[in-house]
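What follows is a single structure, written as C-alpha cells, with notes after it.
Omission of a single protein chain aside, the complex is shown with its protein chains in their original locations.
We just call them A and B in the order they show up, numbering each chain from 1.
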Amino acid sequence: MNRSLRPLVATTLIFLFAFLLAVLQHPAMMSTRVLGNFLTDNAFLGIAAVGMTFVILSGGIDLSVGAVIGFTTVLIAVLIMWLDLHPLLAFAIALGVAGSFGAVMGAAIHYLKVPSFIVTLAGMFLARGGASVLSSDSIGIQHEFYSTVSKSYILLPGGGRLTVIGIIMLVVFAGAILLAHRTRFGSNVYALGGSETSAALMGVPVARTTIMIYALSSALAGLAGVVFSLYTSAGYSLNALGVELDAIAAVVIGGTLLTGGYGFIAGTFIGVMLQGLVQTYIVFDGTLSSWWTKIVVGVLLFMFILLQRLVFRAGSRRT
Amino acid sequence: MTRPTVDLRPTTQPPRAPSRPITSLLVRPQVIALVAVLLVNWALFPGFFTITWQDGRLFGSLIDVLNRGAPVAILAIGMTAVIATKGVDLSVGAVMAISGAVAAVLVTSGVAAPVAVLVALGTGLLCGLWNGILVTVLDIQPIIATLVLMVAGRGLAQLVTEGYIVTFSDPLLIFIGTGSFLGLPMPVIIALVLMVAATLIVRRTALGLLIEAVGVNRSAARFAGLSANALLLIVYTFAGFCAAIAGLIVAGDIRGADANNAGLWLELDAILAVVIGGTSLMGGRFSIPMAVLGAMIIQAMNTGILISGFSPEFNLVVKSAVIIVILVLQSPLSARLLRRLPGTPK
Partner (left out) sequence: MIETGQKPVLEARGIVKVFGQHRALDAVDFTALPGEVHALLGENGAGKSTLIKILTGAYQPDGGDLLLEGQPITLRDPLHGQTYGIGTVYQEVNLLPNRSVAENLFLGRQPTRFGLVKRREIEGQARALLARYGLDLDVRAELSEFSVAVQQIVAIARAVELSGKVLVLDEPTASLDRNEVERLFDVVRGLKAKGLAIIFITHFLDQVFALADRVTILRNGRKVATQPLSAVNTTDVVRMMLGKDLAFEHHPTSLSGGPQGAVRVEFKGLGRKGMTPFDLAVHEGEVVGVAGLLGSGRTEVARLMFGVDAAEGGTITVDGQPVTIRNPAQAVAAGFGFCPEDRKLDGIFGDLSVRENIIIALQAKLGWFKALNRDDQIELSGRYAEALDIRAADHDMPVKLLSGGNQQKVILARWLAIDPTFLILDEPTRGIDVGAHAEIVRTINRLREEGLALFVISSELDEVVAYSNRIVVMRDREMVAELHGDDIAPDVIVQSIAGTRAEVRP
C-alpha cells in the first residue's frame, strides 16, 4: 500500500503548498465564503471525476462523461419545460437513462472485447448527437423547485454557504470512498485493474463488474448533469464540453495510476480541489487569463504522470 | 549456410504472385462502404455526382467531400503510423489549434507568410517531438502521454492568440486553405501529395516493415537490433507535422485562428478514419491510403447528412453508429460467425 500512497501524499502536499502560496498573496482566499463557492463551482466536475476514478482504477477510460452531462441537462430541461414533469421525477428519469447508457457501453466493452476509449468515444458522439437531436438550442428552466434549491444552503461560520449541490458532491465522495475501499464491488474494481485474467480466475464476475463500473460512471455523470442543471438552470447540448479531460486530469493528479489498479477516491477530491484552486487563484489575481488554467492543469498532469512513472518503475524491480 | 540438409528446394515455398492484383484492392469493404455512402448521397441529392468547371477549378459535391475531408485525411496519415506502433496521438486537434495560432499571429505581426508557415510547421514538429519524447525517453503509455498536450495544447494556443480569434488576410495562408491547383482545391492537393509521399516513403524504404515490427512486439524489435525509439520519435513527430499542416488549412479556410475550436475533436475523427481503414488499434499492419479512404467515408457521411437537411449534430449520432458497426464487425464474436459461413476464405 505504501507505494500507491506516495502520489496521494505528493498531491496533498502540493495542494497545501499551493493553497498556502495563494493565501499569502490573497489573504481573502482563506475564508469559508471562498470555500463554499469552491465546492459549489466544482461540484459537477467532482461528481463526474468520482465515476472516472472507478473506471480508471479498473484499467479503462470513459470519454463520454462530458457528453453525458450535456445530454442530461438537455433531457432534464425537456422533461421539465416541455413535458411539465416535476424536477425530481425528471432527475430520476435522467439518472436511469444515463445509468443504462453506461451499462450498454460496459457491456460493449466486455462482450466485444474493444478498448474502452473507442466504445466511450462512440458513446460521446451518441450522447452529444442525441442531446442536439432533442434540442440544439439552450433551454432555460424556470421552476419553483430550482429557485428553492438554489436558495437553500447551510450557513458556515464566516459567512460561507454550503449549497445543496456542494453537499451532494461531498456525499458522493463519502459514499464512493466506502464503495471503493470497503465493499466487494470496490475490491473487484481494483482486481480488474490489476489483472483481468487473474480476477476472472479468482471469481470476480468480470462482465457484471465491467457493466456496473461504466453504469456507475455514466450515472454519476448524469448526477453531475443534474447538478449542472441546478447550477445553470438551463439545458444545452454543448454543456460541459471537455469535462472528461478535466475529470481524467483530476483523477491522475489525485494519484490514481492511469493504467489501473492503484489509487484512491480521496485523491480525486484533492485533484478536483487543486484544479479549482488554480481557477480561483486566476480569478483572484485578475491579471492572469483563463487559459492558464489549462496550461497549469496540463503541467500538473505531466508532473504526476512522471511521478507515477518513477514510483512504479522503481517499485516494480523486486530485489 | 551451405550445408546440404535438404537437397531439394523445399515444397514449402509455393510460387506466389509478386503483388496483389488490383481487383482484390477494389473489393475491400472500405471501398464498398465508400461507394455505398456516395450512392446514398446521390439518391438523396441527384446532382451529387455533378462536377462543373468554373473559374479554373472544379466544383461539385464530390469535390466538396474531398475538400472538407482533407484535414482529417491529413491527420489520419500521421495517425496511421502512430497507431501502427500500437500508440495513439490524442493531441493532434490541439496541435492544429497551436499551428494555426502561430501562423496567424506571425502574419498579423508582419512576419513574411512563408516564414510564418515554416514556423507553424516547425511548432507542429516540436509538439510531435514532445509526445515522442514522453513515449520513448520517459516510456509513458501513448494515450496518457499525448493526453498532456491534448489538455494543455488549447491553453497554449490561447496563450499565443491571447484569447482572441486572430483574423488575417494574408494571401498565402488563405491560398493554403481555399486556393486551387490543377483545378483541385489546395487541401485536396496537399492531402494527396502527403498521402503519396508518406506511402512511398514507408513502402519503398524499410520504414513500413520496421514500424509494423515495433507495433507487433516492441521488445522483440529491440532484441532484433531495431532502434524502436528512433522510429517512435519519427512517427510522433510526423503526426505533429501532419497536424500542423491540417491546422494551417483550417486556419486558411476561415481566414483566422480560433484557438478554442480549430480542430476540436478531430483527433477522434482521425482515429476513427484509421480504424475504418483497417489498421488495428493493437498495432501492426497498417495502410495509409486506406486510412485516407476512411477519412473520405466519414466526410461523405457528413456531407450526406447536411444535404439531406438534418442538423449537423446528427453527424455525431451517425458516427457513433459507424463505430458500433465496426466494433461489432471486428469483434471475436462476429469473426467466429463469419468463419462458420460456407464459402468465405479463411
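Basically, a contact is a pair of C-beta atoms (placed from the backbone, for glycine too) under 8 Å apart; a residue touches a chain by one contact, two chains touch by 3 or more.
These numbers come from a predicted model, not from an experiment.
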Per the touch definition above, residue among A:V9, A:L24, A:L178 or A:L310 touching the missing chain: A:L178
Absent-chain contact - pick from B:L172, B:V216 or B:I307: B:V216
Identified contact with the non-displayed chain, of A:A67, A:M124 or A:A199: A:A199
Touching residue (missing chain; options B:I143, B:L207 or B:V328): B:L207
Those residues of chain A which, in the complete complex, touch the missing chain: 1-4, 178, 182-184, 187-188, 190-191, 193-195, 197-199, 201-204, 261-262, 315-316, 318
Absent chain, residues of chain B that touch it: 1, 3, 5-6, 9-10, 12-14, 16, 18-19, 204-207, 209-210, 212-213, 216-217, 219-227, 284-285
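Rule of thumb we're sticking to: only the chains that are shown with their structure count from here on.
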Inter-chain centre distance, chain A versus chain B - centres from mean C-alpha coordinates, in Å: 31
Residue numbers on chain A that touch chain B, as the complex places them: 61, 108, 111-115, 117-119, 121-126, 128-133, 136, 237, 245, 248-249, 252, 258-259, 289-295, 297-299, 301-302, 305-306, 309, 313
Contact footprint of chain A on chain B as seen in their complex: 138-141, 143-145, 147-156, 158-159, 162-163, 259, 268, 271-272, 275, 281, 311, 313-320, 323-324, 327-328, 330-333
